[in-house]
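One protein chain is absent from this view; the other protein chains keep their places.
When the chains are written out, they are named A, B and C in that same order, and each has its own residue count from 1.
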Amino acid sequence: MKVRVLLFASLRERAGRSRFEVEVEADCRVEGLLRQLENDMPFLREVGRFAVAVNEDYAGPERPLRENDEIALIPPVSGG
Amino acid sequence: MKVRVLLFASLRERAGRSRFEVEVEADCRVEGLLRQLENDMPFLREVGRFAVAVNEDYAGPERPLRENDEIALIPPVSGG
Amino acid sequence: MIRLTDQPIVIDDLLKAVANPAAGAIVLFIGTTRDHNQGRRVERLEYEAYAGMAGKEIDAIAAEAASRWPIAAVAIVHRTGVVPIGMASVAIAVSAAHRAAAFEAARFTIDRLKETVPIWKKEFFEGGAIWIGDQCGREGGFVDPALAPGEPGTKG
Partner (left out) sequence: MIRLTDQPIVIDDLLKAVANPAAGAIVLFIGTTRDHNQGRRVERLEYEAYAGMAGKEIDAIAAEAASRWPIAAVAIVHRTGVVPIGMASVAIAVSAAHRAAAFEAARFTIDRLKETVPIWKKEFFEGGAIWIGDQCGREGGFVDPALAPGEPGTKG
């Protein structure tokens, strides 16, 4: 199934893109998606510390994904 | 010697005047002035609780007065 | 910056007064006239000041805030005369590099102002009027004939 990935701030710049789609297994969870993304963007491993949101809510690594979910990788926020 | 007395807020309304001069002894202190004022304005005794400023600074009862001092009777403040 | 005015307070003037390129935070406090107090329906407040001394006391508070916190600037304006419901009677702006100092200094400034600055408010409510502050003394104090049992504070 397809999910949408969003990248922001330093991650966006590092990746050179802000959004893309990726094909994942039907039973994929957040942690599985991250491992898959690391193949393509090994710098995600170095970064070490970012949060994940699924459909605009913070989500843990066990969160199951569904078709067309929007997954955002969220580096440490610094608004204000 | 003469000193000037200022009244504010409830004290001003009660006295029906906001400023006047009064003749006091040369060695008069704040507490002496207050006793003298109470003769004329016995309600000052009931009020019981107000601060005094001499020449725009808070002053205690022992503060000596000088000719032309400006003494303000300051009921509990409620600005803000 | 002016300390007392009998005109409506212009908030933008305070913000401009504390603007500073080294500041990352501005905290503004505005005290406004509430439409109720202690169960009374408030119609308006009227403020009276011992003007010369009030200005000096306000300056002293500003100086103390600046000595106790690393702030860039502080501006304080109090209105006198009638202040209708919803309008500002007092405004305090503080700028600082960091927000903690700005918040703490602003809070200190309004707390201290209410304790020491010779300004008095008379509350006009349905059925009477009362000088706020007189009633909180243990010894009683006096009030206008028409009024309900009073407690301090018609303001934030």
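The working rule: a residue touches a chain if its C-beta (ideal position, glycine included) is under 8 Å from a C-beta of that chain, and two chains touch if they have at least 3 such contacts.
Small disclaimer: the values here were computed from a predicted structure and weren't measured.
Enquirer: Based on the whole assembly, the unshown chain contacts which displayed chains?
Expert: Over the full assembly, the chain not pictured touches A, C.
Enquirer: From the listed residues C:Ile30, C:Ala51 or C:Ala129, report the one that touches the chain absent from this view.
Expert: C:Ile30
Enquirer: Touching the hidden chain in the full complex, which residues of chain A are there? Just list them.
Expert: Here the touching residues of chain A are 6, 8-10, 12-14, 43, 46-49, 53, 56-58, 72, 74-80.
Enquirer: Under the stated touch rule, tell me which residues of chain C contact the chain that is not displayed.
Expert: 11-12, 15, 19-36, 85-86, 95-99, 102-103, 106-107, 110, 153-156
As a convention for this text, only the chains that are shown with their structure count from here on.
Enquirer: Can you work out the whole-Å distance between the CA centroids of chain B and chain C?
Expert: Here the centre of chain C sits 25 Å away from the centre of chain B.
Enquirer: How big is the gap, in whole Å, between where the Cα atoms of chain A centre and where those of chain B centre?
Expert: The mean C-alpha positions of chain A and chain B differ by 74 Å.
Enquirer: In whole angstrom, what separates the CA-based centres of chain A and chain C?
Expert: 50
Enquirer: Among all residues of chain C, which ones touch two or more of the remaining chains?
Expert: none
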